[in-house]
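One chain of protein is taken out of this complex; the other chains stay put.
Each chain carries a letter (A, B and C) given by its place in the written order, and its residues are counted from 1.
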Amino acid sequence: MTTNLPPSASSQDASKPLWRATLMRPETMTLVLLVAAIIVGSLLSRFFDSLSFILESATYYSEFSIVALVLTLVIISGEIDLSPAAMMALSACLFGSAFQAGVPIGLAMVISIVSGVVMGAFNGFMVLWLRLPSLMVTIGTLTMYRGLAQILAGDRSISKFPTWFVGVDYRELYGVPIPVLIFIFASIVLAVVLGTTILGRQIYQIGTSEVAARYAGIKVRRIKFMLFVSMGVVSAICGLIATSRLASVRYDLASGGELQMVLIVMLGGTYIFGGRGTILGTFIASWLLVIIATGMTVADIPVTYQLTVMGLLLIVSIISTNLIYSRNQA
Amino acid sequence: MTIIALLRRREAGIIVMIVIFSLFVGVLQPRFLTSETLRIVLLAVPLVMIAAMGEMMVIVARHVDLSIGSILGFSSIVAGMLWRDHPGLPVLLGVVAALATGSALGLVNGLVVTIFRLPSIIVTLGTLSLYRGLLFFYSDSRQVDPQYIPRDIIGMSQTSPIFGIPWIIIVACVIALATYFFLDHTRLGRQIYAIGSNPTAAPLRGIRAAPVTILVFVISGALAGVAGVLYASRFGYVNPGITGVGFEFTVIAPIVIGGVSINGGVGSVGGTALGVLLLGAVSVALPVLGVSGFWQNAIYGAVILFALVIDRSVRQGGLKGLLARDAA
Amino acid sequence: MFKRLTQLGLSLGLAVAGAAVAHAADKVSIVYIPKNTGNPYFDSLEKGFQDGCAKLGCTFDAQAPATADATSQIPFITAQTQRGVSVIAISPNSPDALNQVLDRARERGILVLAVNGDLVGNLQHRDAGILPVDFTKTGPGQVELLGSEIGYKGDIAILSATTDAPDQNTWIAAMKDVLAHNPKYAKMKLLTIAYGDDDPQKSTTEMEALIQKYPTLKGVISPTTVGVAAAAQVIETAGKAKQITLTGLGTPNQMRPFIKDGTVHAIQLWSPYNEGLLTAYFAVGVKSGAIKNSPGTTFEVPGLGTVTIGPDHIINTQAELTTFDESNIDKYNF
Partner (left out) sequence: MSASTQSIGGQSAADRAILLSARGITKQFAGVEVLRDVDLDLYAGEIHALLGENGAGKSTFAKIVAGVHRPSRGVLLLNNARIEVLSPLAAQKLGITLIHQEPISFPDLSISENLALGRDDGKPLGRVRWAELKREANSLMAQLGIMIDVTRPMRGLSIADQQMVEIARALASESKLIIMDEPTAPLTPKEVETLFGISRQLRNEGRSIVFISHRLEEVRALCDRVTIFRDGNKIATEETKNLTDAEIIRLMIGREVKGYIPKHKTTVGEVALAVEGLTLPGRFENISFEIRKGEIVGLGGLVGAGRTDVARAIFGVAPAASGTIAVNGQVVEIREPADAVAQGLAFVPEDRAVAGIFRTLPVSQNITAAVPEMIAPKGFIRHGLERTIALDSVKKMMIRLVSPRQPIGELSGGNQQKAILARWLLTDPKILILDEPTRGVDIGVKAEFYEMIGALAASGRAILLISSELPELLALSDRVLVMSEGQLTGDFARGDATEESVMHAAVPRRKVVGDAQAAA
């Protein structure tokens, strides 16, 4: 039985005041949490209110945050990718091994980015051509890519990179570390892409109804494939940033990062079933995570609480986002 | 397509794979083909076997539980701390506590998944982290040293009630058989398959999907709790930061290779058990062959992907159909 | 705009740090960052810190990451730097990944000490390394212990942690050296080195594989606490205690049941407690100016006697390994 409302029944809904529509957005919730976290953080520790400290801490999370931005697009399009942390590790290990084997560092960087393309394309192939669910595929590739990194690099840590390559997080522009700048820049670019271009529009449409998008002549497979490849490329780039920051690389680089990336995206109010979400939300959520993590660390709160808080946040954020959207849809 | 027909009977396929693999390893390292190997493999698998029985039910019901590693860790710590801090109490009480802990954590998973209708994979990714955090908190980040694990528990891996078969293997067999009986011969078991096969139609056949789904998560948690006790038995101590970490992949890989479809509704206890045995044999064989343990992760990942592709090609009626264009 | 804010923040942070330093004369604050949380070895080490600080009047705190991966300690170092503690003692998870963040801490006047494991290859990024014993003697000590138990004769194997662990590799190199060159050990044959990744499960399968592959195996050295415990469990489960002699580095608490039931006769280790104690004394001494942090300097630690700062600023807590067997194991609780 169809349950279409006649226009009159929904008129209150459409004419809902703007402030209420804004308040009911998940991003607003994230922003409120951010403000609250800053206040609580400052109360917990007097060491907290230093911007340079926060920015420095932000570099530790910037790689995951940058990947989370692209992951936002992937999730809006109705897919998911749990393998980026493993892709970071494998591409960075490739880079390190190549460099160690005497490959010029520039070429080694190219190799790592190409490996990102290949890994992303493999994910895309499995999902789009073999039509396997992306969740399971990327759980498989997350294990496999990490394992390949382990086979490649063993458990040694590769270091001794040239000084110009090392320490990207200590280079600053206007007092802001480079990785954080890259994150901010990437946020702006992706926000523009998602919010104002046809590509962005079509990503939402695909996520809302893939079948309808295909019938409307949208090249669903091409767009999704591009998103998976972008995940690979961005993961590789972030693998390089992490390598530079740590001045070394090991197979366990970014291990467990998939949880944090998904957490950022969910916390930013992106709908797990696709079709809804914003870069702004992910941007705010990234800062929220930085504030919570650094705030707790600097306040000497044991790591056990941090794990608990992260897990709890993930669950609470999907529940609330889900509730907000299902209410809007009712 | 005889290969496909063979793969349809996944159990037959896995038995063939186990035989081929064993012969292959045996040729390279003749010492592999001894009863000693069998003993080692059989000692290595009960943990995975028991947890896999629960996880398999979850997957048959078209869900997944990624938090079992943390549940295993939590249950074993709860039991271990009980043994350590209250040495006067009966040993069995620790086992009961582990079961109760596992069930309770599974219940939370089930409730969140069904009440809010959220994808279980994301929910359990969250509880994976949440439970591990709580576990650190509960244990005060302290491990339970071997001297506190009761000898009766350690003895489960060593002593045998019958035919020289250690207790833990018997426990695993009993649980596997019980699972088989439950899934294949009770109405409730068949309802799990029905829910996984067609969740929207289940209520129309009078199946109450929510409670059954919750029950499945509880069973999965409880079995992870049992596996937690066996962990203490086999490794002799439990550590909040180590016990059960990464266990979810160790469990999911043999399940998918055992022919349990991640699309729900399909899968047998026999296939799962054989999958566990196959991967158990692989993990025992790698060091015997002198292959670096680094390969294990990559192999597990590849196995999951391979099983996914096989599953898809069987459904599509052969490899030819695999690449056919989408008919959505 | 940002820059000015940053400077403001920086000066605020420095002011706080300065305040902390100003107090340093009477109250040194030490923070210890172990490899990961839940590791009983480090619990014991922390105890040494606590007792030392109780006597010396310094404040002590331990902050552990959840996992032992290369990057997990970094946010903790930064946060403690921001807090303006006077001493950071760390058991590094990676010898390479911490250089920059440790340098930044040292720029702020924080004393950075590597404890229990050193930043091999990057020694210039810490102020001193506090190691339990002279690591060059650990390997030979272990070989001697095993040799004495098996009559200096037979096939042996090593079950190590990871291929990349610097300490392990130092010890193993010394073991190989002494086995090859000391005629006393001429009849002991090293068959292989297995790696259990400090993971109970993996150590167990590796140990099982050793037993299976080498029926002539008489002795196993496992110079890692996780490995030796797993190996003992395997030997006990397989009922091979009569054929295979196990020794290694293990904590008394972890190994007590095996030593009591005869699966293992003796293990060795040093006192992690003393490491913590010594570090506390050293740190407070350097901060107060009583100890000059340069090679050759000596200082007194109650209970440990006179301690000398060695080359590369390496300080050892004790000369020899302590051997634990049935006779003395109950005296230790860590």
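Simple rule for what comes next: a contact is a pair of C-beta atoms (placed from the backbone, for glycine too) under 8 Å apart; a residue touches a chain by one contact, two chains touch by 3 or more.
None of these values were measured; they are calculated from a predicted model.
Participant: From the touch rule at the top of the page, work out which displayed chains the omitted chain touches.
Facilitator: A, B
Participant: Of A:G41, A:P179, A:G275 or A:G295, which one is in contact with the hidden chain?
Facilitator: With A:G41, A:P179, A:G275 or A:G295 as choices, the missing chain is touched by A:G275.
Participant: Residues of subunit A in contact with the chain that isn't shown?
Facilitator: Output for subunit A: 1-7, 9-11, 13-15, 196-198, 201-202, 204-205, 208-209, 211-219, 221, 275-276, 328-330.
Participant: Which positions on subunit B touch the chain that was left off?
Facilitator: Output for subunit B: 184-191, 193-194, 196-198, 201, 203-207, 261, 264-266, 325-328.
In this section, only the chains that are shown with their structure count from here on.
Participant: Name the shape of the chain contact graph, picking from line, ring, star, complete and other.
Facilitator: complete
Participant: Roughly how far is subunit B from subunit C, centre to centre by C-alpha average, rounded to an integer in Å?
Facilitator: Distance between chain centres, rounded to whole Å: 35 Å.
Participant: What is the distance in Å between the mean C-alpha positions of subunit A and subunit B?
Facilitator: Going by mean C-alpha positions, subunit A sits 30 Å from subunit B.
Participant: Enumerate the residues of subunit B that touch no fewer than two other chains.
Facilitator: 132, 136, 141, 292
Participant: Among the residues of subunit C, pick out those that touch two or more other chains and give their numbers.
Facilitator: 37, 64, 66-67, 197
Participant: In the complex, go through subunit A and note every residue touching subunit C.
Facilitator: Within the complex, subunit A touches subunit C at residues 45-47, 49-53, 55-57, 60, 154-157, 159, 166-167, 169-170, 174-176, 242, 245-248, 250, 252-256, 293-294, 297-298, 300, 302-304, 306-307.
Participant: Which of the residues in subunit C come into contact with subunit A in the complex?
Facilitator: For this pair, the touching residues of subunit C are 1-3, 5-10, 12-13, 16, 37, 61, 63-67, 69-71, 74-76, 78-79, 82-84, 94-97, 99-100, 104, 121, 162-164, 197.
Participant: Would you pull the subunit B residues touching subunit C in the complex into a rising list?
Facilitator: Contact set of subunit B toward subunit C: 29, 31-32, 34, 36-37, 40, 43-44, 132, 136, 139, 141-143, 145-147, 154, 157-158, 234-237, 239-243, 283-284, 286-288, 292-293.
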